[in-house]
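Here the complex is missing one protein chain, while the rest keep their positions.
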Amino acid sequence: MKEKNNHTKRFGMVIDLDKCTGCGSCMVACYAENNVPFRVDETNKLDSLSWLVVHKITNGKPYPNTEICYLPMPCMQCDGIGKHGHSPCVSVCPAVATDYDHETGIVSQIYTRCFGCRYCMAACPYHARKFNWWDPVWPADMKKYLSPNVSPRMRGVVEKCSFCFHRYQQAKDKAFYEKREELYEDEYQTACAEACPTGAITFGDLNNKNHAVYKLKKDPRAFRLLERLHTNPKVYYLTSKSWVRRAGDNYLANEEPGKIKQEMVHGH
Amino acid sequence: MSQTDQHQPVSTKAMPGANETPAANSTGWIIFLFFMIGFVGSLLAGWILFPELLYSKKNQPIDFNHAIHLDQVDDGCESCHFFREDGTFAGMPGLDSCIDCHEEAQTDNPEEIKFVEEYVTQGIEVPWLNYSKQPDCVFFPHSAHVIGADMSCETCHGDIGNSEHTRVYEQNKLTGYSRDIWGHNIARLGKHKQGEPAPMKMNDCAKCHKKETGHKGACFQCHK
Partner (left out) sequence: MKVARRSFLSLSLGVAAGVTLSPLPWKLMDDISIWTQNWPWTPVPEDGEISYAQSICTLCPGGCGINVRKINNRPVKIEGLKEHPLNKGGLCPLGMSGLQYLYGPSRIQSPLKRVGKRGSGNWKKITWKEALADVSEKLYDLRVSGRPQALACIASTDRGTVPKLIARFLTAYGSPNFIRASTAFDSLEQAIYLTQGQQGTPGIDIENADFILSFGTGILDGWGGASRMCNLYGKHNSTKKIIQIEPRLSDTAVCATEWIGINPGTEAALALGLAHVIIKESLYNKDFVEYVSFGFDDWTDEDGTVHEGFAKLAGSYPPDKVSQITGISKTKIVSLARKFARASKPIALAGRGQGSVPGSIDECLAIHSLNALVGNINRTGGVSVIPGPDYAKWPEVKMDVAASKGMQQPRIDGAGGKQFPNTQFLLNRLPEIINSAKGESPVQALLVADANPLYTLPDTAATKKAFNRIPFIVSFSSYMDETSAMADYILPNHSYLERYQDVPTPAGLARPLIGLAKPVINPVYDTKHVGDSFIQIAKSLGGFIENAFPWDNYEAFLKESLDDQWDELNNKGFIENKYDDLPAPLAYSFNTVSSKFEFYPTLRNNPKNKDVDVLPAFTPVPIEGDFQKFPLVLIPYDSIRLAGNYIANSPFMTKTIDDTVLKQQTVLVEINPITAKKLGLCEKDKAVLITPKGKADVKIHLYEGIMPGVLALPRGLGHTAYSKYLADKGVNVNDLIGPIKDPSSGHDMAWGIRARLTKA
């Protein structure tokens, strides 16, 4: 193989919560990109297939001091302890249907391999995984809009956000064709990042100094969800509101979110 | 019947070291014979009949002569099976690739006449049967292999470019996929013959990847 672009990539996302307006474009972009089906009643959010969910969190203060923050949550693509790819879901899958891709840092999910035991769903602390309780149905002629780049799932398997991995595959195809070894930053972007009308979602290689996410993850506003579980998520959030940051983990009243993070980093 | 059955072992035990009677001797042979009948029969069934039954045979809609075409194009296989500018592989050529030369039949070859009459003039794409069609969950990047790793088409597809007739397409009745994926050797033992298409199951990919890159690859490398 000619390819020399083997130095490990860690694709990740930085979501600026100060910019998120909760419009839901990212969710719809994801549905449309990834052939996510829909049902007549989607109001039971526990069984609603959605690879990216925009959660609404509140500071709980009474009117008129109420504040709200929208929190888009895709799969966190956990690196696991020591960044060895020992993510919570990968380590419990009995079928190797979900695995950690060391080249990109993306946690894969192979639907044809999955037999639906849902251990991974129990293991995932972020509720990023969804189960296909029903066969997908595309009414009328809607099957015609299905994309061949993402395989439609069948009943009985688990699915989740793939960081639009097929776009990486396609971008690499083009790079090979043009005899390039590296992808440009804008060549591989997730559908949600691309769709976000406020530009709140930034996507790129966390290891690449030239990518925007490299700098953004070091922003003083940056934090990750449930950091103390040592799942090492590759999705970072930015917020200037301390109550939002506090909501990102189960902090005790006397704990300071920023400090805890430091301890954790030093721990490894 | 049960009486004789119970009696039989007792009587043989009762005569330890005694010469086997002709009857007993023949019984052993018969038993062995039955074993062999079952054994050989099922071997034959498993090795010969089963593959015959498992695959249905189909002919390509047109008996395409690759050799003739390969002689007349400048760019080898890629003249018709080309890469698009976005790096995707076009695969089977559509009518628009053929129409420049075959607007009208150039020879009196009945296959060509059939092609022109039934497809070209009517504007219907030929429903070619794809020997290498992978399941929907598979993403196979031709560019990574042909351009990136500089592999030749023959490595996987065999010497199809010099064939004068299309092969019979054998379709697995259970899975619907081409026999080429599993490989023509039903036991998948040994190496496939030079010039013949290589088997294309996931293990085959992994084997080659392991050999060439040192790692059999991650799931998302080829799955979608």
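Structural remarks
The first chain written gets the first letter, and so on, giving A and B; residue counts start at 1 in each chain.
One rule holds in what follows: a residue touches a chain if its C-beta (ideal position, glycine included) is under 8 Å from a C-beta of that chain, and two chains touch if they have at least 3 such contacts.
Everything numeric in this text was worked out from a predicted model, so none of it was measured.
By the touch definition given at the top, chain B reaches the unshown chain through residues 1, 4-5, 8, 27, 30-32, 34-43, 45-47, 50-51, 54, 84, 86, 88, 90, 135-137, 172, 174-177, 182, 186-188. Residues 18-19, 21-25, 27-29, 31-33, 35, 38, 40-45, 48, 50, 54, 56, 58, 60-64, 66-70, 112, 135-136, 138-148, 152-155, 191, 194-200 are the ones on chain A that touch the missing chain.
Criterion: only the chains that are shown with their structure count from here on.
Rounded to whole angstrom, the centroid-to-centroid distance between chain A and chain B, based on C-alpha atoms, equals 39 Å. Across the interface of their complex, chain B is touched by residues 1-3, 96, 99-104, 106, 108, 110-113, 148-152, 162, 165-166, 169-170, 172-179 of chain A. Contacts from chain B toward chain A in the complex involve residues 83, 85-88, 135-137, 139, 141, 143-144, 147-150, 212-213, 218-221, 223-224.
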